[in-house]
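Next up is a structure, given as structure tokens.
Only one protein chain is missing; all other protein chains are in place.
Note that the chains take the letters A, B and C in the order they are written out, and that residue 1 is the start of every chain.
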């Protein structure tokens, strides 16, 4: 999936601000989960929250205003109480700009305690829909 | 009250992004209401929400990274169902950078319907604490 | 054109933060000008800057996480030294959420002084490309 860099996302160096990549990663994992057939809003409606536990980002090259970025998302293992998304961001010249991962925790919205990943999500990950 | 411009708040022109001023205005009215003795968190705890109804901003001169901005806040009339804050932002050379106003609506957090301003707030505005 | 509300854009009320609409308006006018055949990056490359002079926003209904927003942009007069974009934002149920306008000033990037709108832009606005 792709995002176009907004002026609001740049900084005085003329680059995308480094904290902005957390938002790009959010967009990437949101669309990856939607493509599986389980929008994050449905998880929320079912009482599941997904706060972030840890993230790491490595910045190789800067992105600039109006760049069209391609975001890729990968799961390398099935989720348990946690789920870890690996991301890469490339520009229109296919240069790798940024890579990183974000680990989130499944939390029960009522008790605010960790809980296992929803079974529906694990089933969809084990046999994703044909596209 | 004062805020220091963060790098995250600048854009590729080297100026503070125009949408950022909404946040500066938020900080200004938050501290103005806290100085009255009624933190916004107490309003929220009492079931009062304050979504924004309208705003206008006029940009005279740009702010830049690391500028120390002075924010002033003024109420020109007592609140009813709405409250309107007038703001001015100046830099260290006392130059006027930005001015504007934000009008918010008192909303009951349960019914999500408009409601009158809390009497405690009106009392504090009518006779503000000595400083 | 459309934008999907990101989690980063929401606030603790569960709504899109009011300052975020400045960014949506930026995206709307960027794509409107691109559709004319004159990307804003070309203006910048030609030494034209477009800082914001004034804006007004009226908030009718809140937007929420993952809402798919439709942004419309209108010019009601040809630009001179200034250009004024009128925007409306609606949700998937066609409800009007927000409306407002943003007025920007054409500035020479070298002198940082106001200058007239580029003739190419005025020509394109007078006879926009067939779509």
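By definition in this document, contacts are C-beta pairs under 8 Å (C-beta built on N, C-alpha and C of every residue); 3 or more make two chains touch, one makes a residue touch a chain.
None of the values given here were measured: they were computed from a predicted structure.
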Among the displayed chains, the hidden one touches A, B, C
On subunit C, where is the contact patch with the chain that was removed from view?
7-8, 10-12, 14-15, 17, 19, 64-65
Across the whole complex, list the residues on subunit A that are touched by the chain not included here.
13, 15, 17-23, 26, 49, 51-59, 62, 102
In terms of residues, what is the contact footprint of the unshown chain on subunit B?
4, 6-8, 22-23, 26-27, 30, 39-41, 44, 65-66
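Convention: only the chains that are shown with their structure count from here on.
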Distance between subunit A and subunit C based on Cα centroids, please, to the nearest Å.
27
Dist(centroid_CA(subunit A), centroid_CA(subunit B)) in Å evaluates to 33
The positions of subunit A in contact with two or more other chains are 7-8, 65
